[in-house]
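Below is one structure, written out as structure tokens, with a few remarks after it.
The other protein chains are all here in position, but one chain of the complex has been omitted.
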Amino acid sequence: MQQLTWQDSAVRDVLRHIKLAKPFCYGMTNYIAANLSANVLLAVGAAPAIGGAMDWPTVFGANANAVWINSACLMSDSPHQVSQTAQAAHAAGVPWVLDPVALGAGASEYDQVVLGLLAFKPTAIRGNASELIALTGGQGGGKGVETTLSSQDALPFIEEFARRQGCIMAVSGPVDYITDGTRTVSVAGGDARLTQVTGAGCSLGALIAAALSSPTDPLTAVAAAHAFYAEASQRASGAQGTGSFAVAFLDTLSLLDSESV
Amino acid sequence: MQQLTWQDSAVRDVLRHIKLAKPFCYGMTNYIAANLSANVLLAVGAAPAIGGAMDWPTVFGANANAVWINSACLMSDSPHQVSQTAQAAHAAGVPWVLDPVALGAGASEYDQVVLGLLAFKPTAIRGNASELIALTGGQGGGKGVETTLSSQDALPFIEEFARRQGCIMAVSGPVDYITDGTRTVSVAGGDARLTQVTGAGCSLGALIAAALSSPTDPLTAVAAAHAFYAEASQRASGAQGTGSFAVAFLDTLSLLDSESV
Partner (left out) sequence: MQQLTWQDSAVRDVLRHIKLAKPFCYGMTNYIAANLSANVLLAVGAAPAIGGAMDWPTVFGANANAVWINSACLMSDSPHQVSQTAQAAHAAGVPWVLDPVALGAGASEYDQVVLGLLAFKPTAIRGNASELIALTGGQGGGKGVETTLSSQDALPFIEEFARRQGCIMAVSGPVDYITDGTRTVSVAGGDARLTQVTGAGCSLGALIAAALSSPTDPLTAVAAAHAFYAEASQRASGAQGTGSFAVAFLDTLSLLDSESV
């Protein structure tokens, strides 16, 4: 299995593209993670807009360079608005990311709405092991928004699902795996304290959207976003405490320079 | 009146339990405080989920180890969803915290919905003096979400109400008072700049929920959460400015070690 890191020029190419093109990334996400998600996008030079205000879903969903839908947005958006966004992106050929937060944690009405979004063919789906195993029909066993399984547990499930659905699947953990069902790459490193910063996983969904707006192939683009995260969080690892770590992480992400390793 | 501090082993026992059990804490809260509330819970090792997405209120309200309802969640949740959460927690025997933000500030329709939640028997109610005096039927005289009274002013009101309602009442101020109507404990210390960090009080409501998931008696558990706050904010007091203080507070909270004073 290929391992991708910040050292790979293909990874840095994706960041170079984002910094030059300043892609307009539109997100439907939950209000816990919305602020960090926007700051993560701004840190790499993308132009975010978030939220289901009136006709933003249909207009921004179609006009953006990339879209991400974090299904916990259902805490303030209606199922109809979420579908509208997915449909608008799909119809316009805009790459879009699905982040099925808390899928399989027991809320079956919520789960049904999330699974209904698969009809609009997300370009990539990201999540933790519990969420993605639940998405593929397995027993994910999540506890609220936390996973109880490792990313490696999810690997066979997501490889099979990626082939069947025709999308990129990306599972986060101590080692991240990104697959199109045929080829799988891994991204290691990072800092476990990222799991103690609320919305860090959700914000990775936003960053994946920005990466998908680049001309790089989707599998590499999605893996590149994971590699930015791993590199930035590793560079931030000197921070003491979870508050400083979150600040240092945004700092190091904003200071990543596509021209230097 | 007994004074509890971080020095008391009963206080540190509550933190030890949270770090070991990683309780799943479900919250309905306002979007201003949601991010900090989740980060406060993650800092002490709890597993938060927030928001009224579809059937989360009934499912997570019943399945969580503890629940908190910050009534300003009515800015994005419906009265029905809030009641569902309270009812689910009550029916399942899950301890839950009510934080009646801005009660008594003049919005009578809002106040009615908040008071209606008392039927679902919150385990603990926390707030500032104005809010809690208003809750007990007195003239709280709050200005928006700010209090115009001292925590000591609220003491006789909340002691009487705690007895009548059969719950823990906790009022925040330069000195915090926590009472079950029979026994009252105080928690002193902390840093006044905590009142300049938006959502700090709301996030204490989340932390109280986590504390109530421990086997410690509820009065001590609620006081312990206040003592974590006092200790962490005091350790953060070297920070210059309100931005650094907020970061330092999360840091010191995440670095509190139940094995050392």
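We call the chains A and B, going by the order they appear; numbering starts again at 1 in every chain.
What we mean here is this: a contact is a pair of C-beta atoms (placed from the backbone, for glycine too) under 8 Å apart; a residue touches a chain by one contact, two chains touch by 3 or more.
All values reported here derive from a predicted model rather than from experimental measurement.
Participant: With the full complex in mind, choose from A:Val59, A:Ala91, A:Ala119 or A:Val261 the residue touching the hidden chain.
Facilitator: The one listed residue touching the chain not shown is A:Val59.
Participant: Using the definition of touch stated at the top, determine which of B:Met75, B:Ala92, B:Leu118 or B:Ala188 touches the missing chain.
Facilitator: That would be B:Met75, which touches the missing chain.
Participant: Just to verify: which one of A:Ala89, A:Ala154, A:Leu212 or A:Ala248 makes contact with the chain not shown?
Facilitator: A:Ala248
Participant: Using the touch definition up top, pick the residue from A:Trp6, A:Tyr31, A:Trp68 or A:Phe228 that touches the left-out chain.
Facilitator: A:Tyr31
Participant: Residue-wise, where is chain A in contact with the chain that is not depicted?
Facilitator: Counting over the whole complex, chain A touches the hidden chain at residues 22, 24, 26, 31, 34-35, 38-39, 42-43, 47-56, 59-60, 63-64, 76-77, 246-255.
Participant: For chain B, enumerate the residues touching the unshown chain of the complex.
Facilitator: Touching the missing chain: residues 30-33, 35-36, 71-76, 79, 102, 105-110, 113, 143-146, 195-199, 240-244, 246-247.
Rule of thumb we're sticking to: only the chains that are shown with their structure count from here on.
Participant: For chain A superposed on chain B via Cα atoms, how large is the rotation, as a multiple of 5°?
Facilitator: 120
Participant: From the mean C-alpha coordinate of chain A to that of chain B, what's the distance rounded to whole Å?
Facilitator: 32
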